[in-house]
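Every protein chain except one is present and positioned as in the full complex.
Here is chain A:
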Amino acid sequence: MSSGDSGPSSSKQLVQQPAAAGRSPNQPPLLGAGGRKVIVLKSGDEEEFEVDLLDAMQSRTLRRAIEDGCGDGPMPLPNLTGPVLAKVVELFRRHRGDPRWADELQETEKEGMFKDYAPQKPTAEVKGFDREFVSVDRDALFDLLRAANFLEAPGLLDVTCDAAADAVMNMTVEEVREYFGLVNDYTPEEEAALRKQHEWAFQ
């Protein structure tokens, strides 16, 4: 629909292959194919991923780290595993310039850093990717949710939390407890009292 097809093509150059290891921490940020700045993220199991600097900015945690000058060497993220980080990096790449979260990015604009972050409408392709992204089992989804929480990335949070809400929406109370790993610690009397107090919601 849109006039320019230039958006996605430039992003294709970014490959999220494990990057060459063993660089000294004082080296300046790598230049990706296309002259873009990239940083290297390192998972808990020692896998390294190259990610475009602008894409990494989708995560507030990474943004803080980069702004503190930690983007020079591989950035260790010990509580994320390689497969999770691979998925997350792919999502960042696909969400580049997504208007749903671009506002926030523009507000924090610094020295024209986001000038090529022109907002685009989420295409059907992005929406399809999002659906595919969260069609995983409960444990994998929880891993992604924890990663989203740690990285503080609005797009990742929205996509994963929405999926979890969808999953529990039509479950019975017992199923929801099992899903979240909860033990019912109400006594029958307490539960009855709560139901009575919140009658307006449990009718």
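One rule holds in what follows: a contact is a pair of C-beta atoms (placed from the backbone, for glycine too) under 8 Å apart; a residue touches a chain by one contact, two chains touch by 3 or more; residues count from 1.
The definition used in the following text is that contacts and distances are computed from a predicted model.
A.B. asks: Can you work out the missing subunit's protein name as recorded in UniProt? Choose among "F-box domain-containing protein", "Trafficking protein particle complex subunit", "Sedlin" or "Translation initiation factor eIF2B subunit epsilon".
C.D. replies: Missing chain, per its UniProt entry: "F-box domain-containing protein".
A.B. asks: Please output the residues of chain A touching the missing chain, sorted low to high.
C.D. replies: Within chain A, the residues touching the omitted chain are 3, 25, 42, 44-46, 61-62, 64-65, 68, 70, 73-79, 103, 142, 145-146, 148-150, 157, 161-162, 164-166, 168-173, 176-177, 180-186, 190-191, 194-195, 198, 200-203.
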